[in-house]
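Omission of a single protein chain aside, the complex is shown with its protein chains in their original locations.
Coming up: chain A.
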Amino acid sequence: MIANKNGTPTNKNHSLEETGSELREKIWLDAWYDPLANITASSSCMTFCDVNGDGDHKFVVASSSANPLINGGSTGLPINKMRVYKGTQVVNESVILEEPVAVCSYYSDLKMPRKSIIAVGCGSFVFLYRNLQPFFKFTIPPIVIDPDELAIWAKLGSGKYDEKTGYDELFKLRDLNKQLSIRSYELLSLTEREEIKNLINQRKNTPLNTQNILTCMTVLKKDKDEVDAIGCLVLGTESKAVMILDPSGSSVLKKFQLQNVPVFMVTHGAYDNDYRVIIACRNGSIYTLKGDDISGVVIELDSQPCGMLRIEKSIVVGTMNCVLHYYHTRGKKQYSVYLPSNIKNMELLDMKAQRNVKCVIAFLENNELRIYNGKTLIHTIATVDQVVGMCFGIYGTEPNVLALSYRNGGVEFKMVSRVAKLENTGKGGPPPEQEIPLKLPTRTKIYMEQTEREKEHATDMHRVFQKELCKLRLTTARAYVKILTDGQGPVSQSNHMTGGSIRLNATVSGLGPLFKIRMTITNTGQKAITRIPVVFIYNQQIYLMKQSIIEIPALIPQVQYKMGYDVLQIDETAGSDSIRILLCTPQSAIPVITAVVNMPLTDALVGSVPQTAMGQQR
């Protein structure tokens, strides 16, 4: 008899347990921690560079004033500032006028000594510093405003349009999917006539221009892809444009218009040869710039990006659904690593000097600083606070340093130990079980034939099945109603008669002719039940019982009542029969529960002795 197995509720809680990091040697050496540095900078606002051309790399950080945890110095006002660290000392601090967006350093010429330029992007400007002195300001070209919109505002200014007409005209323009200025959007967001009038009166005479805001900045090498080669700045703007500037920062070499606002950029190759700029956009698409065009290959992420790095020919994108995706630069997906918490920051660990390893440093919301080499988790440490920005590079003369900026304003430097093992040991990755092929049965010819049949007669089969299903439902419902009304079965079905549900289990023991029926009665309901008659129905030619009707005085909930009753087989040769046990209520003629006990055969070997006992009982 095939009895198919049961649907068990299983607990599906596959937490991603990654282990092995404890066993590894210490990777990070704590160099210096200043909890009172009063600096908050995102990863893009930090860089290591050789400012003086003496081979001693400084740490340049542009601190944002937006962090409420940090007060703005002695004045109490929030100040944006750029700081330069040398060793444990601050060697320079200058005020930046606006909130910094990005800081980059690059070489703009081949003059000796090689002093790198620091580019600080904030608002719609990029300030270039040489010898820690600002010497040039690049203004991002403003967004070109639609002439129709200009005309509308001009008419509003000269009073040719009243505010209602102006509002309606702008509304039409927006419906035509034209890109409008921020002022127009602000106007269209208003609903009260009075407010609209006020806004128009305030602004109508000032010229309409929209500044273009910098969103991200990076450096692309100009002629050769080397550390000290001349570089070009690449800017991403809020107007969905990407610009490549010339090394001096004075003019735009190339401009690309994207579909979305760029937020992260990485570069590959050199501008003069074969270069790529890979751009992750705010909506989750990744574009590639190559030569003069935007490549047709667009990677669509499953979530918004929160960091992007390049390791050789692959790019690593961290997304807001806690996944690290690895893609080839040509757009082919390689693999994904699923993380247990949100990714807050990502940085490339580009190990120099002793060995050449490239890993991903990811900081997670649960204060874990993890290192991944490909798919393998190499190392995990817990940090003292949330990291808002991190930067890996050469500091001083030490080649592998990680600078961390904490939310509490602190700055920490960590060095990678020279004996640290960052290589993929091969132990990680998928568990070895994954390599064992599943024992799948072979696809048989009959299976194919049946599938064919299913394809051809799908409608008919479905119709027949539905018809049969209706019939089966009816049969089942009838059988169910029957047990409800007849009181069949070992568990009482309805509660209205007894006020509770009862379960009855009866077995028989003994070798015969004297048997014992053992009953276990449990009241599984909530209320106690009293005065329950129990009736035994049996063939009186074969069996004899002292009492065929008994009354159980009370059944208290959740208590098992065990009872035993003697049955004597009178007619030894009659074989066996079954005894029905009915559990009733005084209120109803229908029994609440019925149980059937199949009596065993009397064993003739032992049968002769208790025969006299029967006489005594009579």
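By definition in this document, contacts are C-beta pairs under 8 Å (C-beta built on N, C-alpha and C of every residue); 3 or more make two chains touch, one makes a residue touch a chain; residues count from 1.
Definition applied: contacts and distances are computed from a predicted model.
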| item | value |
| --- | --- |
| Name of the absent chain as recorded in UniProt (options "Tetratricopeptide repeat protein 8", "Proteasome subunit beta", "Trafficking protein particle complex subunit BET3" or "K Homology domain-containing protein") | "Tetratricopeptide repeat protein 8" |
| Touching the absent chain when the full complex is considered, from A:Leu97, A:Ala353, A:Met461 or A:Ile537 | A:Met461 |
| Omitted-chain contact residue, chosen from A:Thr507, A:Thr530 or A:Gln587 | A:Thr507 |
| Selected residue (touches chain absent from view) among A:Leu472, A:Ala528 or A:Ile556 | A:Leu472 |
| Which residue of A:Gln450, A:Thr530 or A:Gln547 touches the chain not shown here | A:Gln450 |
| Given A:Asn283, A:Gln334, A:Asn539 or A:Ser576, the one touching the chain that is not displayed | A:Ser576 |
| Chain A residues that touch the omitted chain in the full complex | 1-11, 13, 440-441, 444, 446-447, 450, 453-454, 457, 460-462, 464-465, 468-469, 471-473, 475-477, 479-480, 483, 488-491, 493, 501, 503-505, 507-509, 511-512, 522, 524, 573, 576, 595-606 |
